[in-house]
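Here the complex is missing one protein chain, while the rest keep their positions.
Here is chain A:
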Amino acid sequence: MSNEATLHGHSEVTTTHDVHHDEHHGHHHKETFITKYVFSQDHKMIAKQFLITGIIWAIIGGLFSVLFRLQLGYPDQSFPILEDILGKWAAGGKIQPEFYYALVTMHGTVLVFFVLTAGLSGTFANFLIPLQVGARDMASPFMNMLSYWFFFIASMVMISSLFVQTGPASGGWTSYPPLSALGDASEGSKVGMDLWLVSMALFVVSSLLGGLNYVSTILNMRTKGMSMTRMPLTVWALFFTAVLGILSFPVLFSGFILLLFDRHAGTSFYLSDIFLASTQKALPNEGGSAILYQHLFWFLGHPEVYIILLPAMGMVSEILSTNARKPIFGYMAMIASMFAICVLAFLVWAHHMFVTGLNPFLGSFFVLLTLLIAVPSAIKVFNWLTTIWRGNLRFTPAMLFSLGFVSMFISGGLTGIFVGNSTLDIHLHDTYFVIAHFHIVMGVASFFGMFAGVYHWFPKMYGRYLNNTLAYIHFWITLVGAYLIFWPMHYQGLAGVPRRYLDFSGWASFNQFDGLNRFISIVSIIVFATQLLFVFNFFYSIFKGRRVTTQNPWGSATLEWTTPIRPGHGNWDGEIPEVHRWAYDYGKDGREFISQTEPVGANESKH
């Protein structure tokens, strides 16, 4: 049996499902507003619901960062307007310390989970998987709908926690006990913390329902000829993302259940030998371990950064190849490195805990495993660079954001080597260096991937284009701004400036950064305003954007561009197309691109 037959021999598997879905496609119900836009079971609509909810969350989460940057840039100034809006949380026009902690906590939670997990992989897994593997819809459209609505309920609970009297959770986005376990420890550990835990538990359910669907759709619903190794890298990335989520979120869930018991049932899973300053009392709890929570949290927490990053990587691979008019370089190496990242993601969690009392001997293993991630990451970076090398580049907004992603991923990845070393981490942990590292490599890079995805697939989503001028302004200000905000933080971190501090004016050694802090704050306000420009562009273009007139505006080889310009529920009007080749036949045999649906010619070499 030849290699080719080995890899592509089982493609007839999916035919049985085509039958089922064809009959399902045949009868279009009369759709009401409710079934079409609210409780929709169409994966494309659910994707848009995730995206728009994510955008709203991103505005809220971004606004939080503007508020605390105001405090950090102008610690001795007062802004009376803040008191008008926020009341007691900004008494006298100054952000209060408790509220500052709440702001950083909610900023992290919202952006990590609600924007870059649900908003990013929720959107693009839903949108792209059925379209790119050639399926009418997800394996279970009903569960898919539930996935969004669990996310929606989680969002509502999290929003409501902003309005309770004692304020939202304020123990950091990681919510370490004992602070998070003891209601008497701080205002934010009272009902706000309960709402945070409930919201996150609902979020885990949503992510599980979504993830199961993504995995079974990819494994089971591929169209005829779409073998695993003919799938676009986006689908591979979303597959690994879903598996990571399925295996890591339940551990967080367990951790949260134990935390809830510690809060309300008098247990001591995480508590031992505690004296509480606020009540001047020693607590009876014995035998627990606060470090245990950190293990459970980071067993999710580290895969989580790849849950955020992998979809962006997949989309960037696809967009770079399409717009360089060249096949992706090292397709199999890309898959292998994503798989390696996936495996390593589960083996490095304790590098977040080097200084919590972890055995240094154990730490050295985690250093080794952590630094190993540099290998697949570097493979991916070199593959992206060789993909665009001597390519026929088209600088669409999506392409620019993809290039920006690669730039951010390199800059942020390199500092990962610093913080991944347990010895250097003694100095660097909990400083602005860490903030700079993960914001660039995970936050900004994934945002760039998300923007690239939105600009690239917006025509497929809404049948219209986004405005290019606004897009270019958006890109350049965001790229330059992101570097201006986060690059200087490396220097602050190396100088020892700690994160989560309200005000540095009390430390003479940090006074030298006063001007720099103001500068960062000003830039972050500008960058935030630029994101609003994108939001305007997005909503304006849904209704008034330039109409898409050709089926395949980017000249792309993948299946989603063989659907009608505005595909209905079921995606393809007639038969689902059959796939004959991989997704990256660009610039082959003198042709710009060859769609996956085109049979391999007699004289053509087969992938």
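General observations
We adopt the following convention: a contact is a pair of C-beta atoms (placed from the backbone, for glycine too) under 8 Å apart; a residue touches a chain by one contact, two chains touch by 3 or more; residues count from 1.
Note that in this section contacts and distances are computed from a predicted model.
Comparing "Cytochrome oxidase subunit III", "Sorbitol-binding protein /mannitol-binding protein", "Peptide ABC transporter permease" or "Circularly permuted type 2 ATP-grasp protein" against the UniProt entry of the hidden chain yields the protein name "Cytochrome oxidase subunit III". Only one residue from A:L179, A:L219 or A:V355 touches the chain missing from this view: A:L219. When the omitted chain is restored, the residue from A:G167, A:P232 or A:G255 that touches it is A:G255. Residue-level contact of chain A with the missing chain is found at 1, 5-6, 9-10, 13, 17, 139-140, 143, 208, 211-213, 215-217, 219-221, 246-251, 253-255, 257-258, 261, 265-269, 285-289, 292, 295-296, 299.
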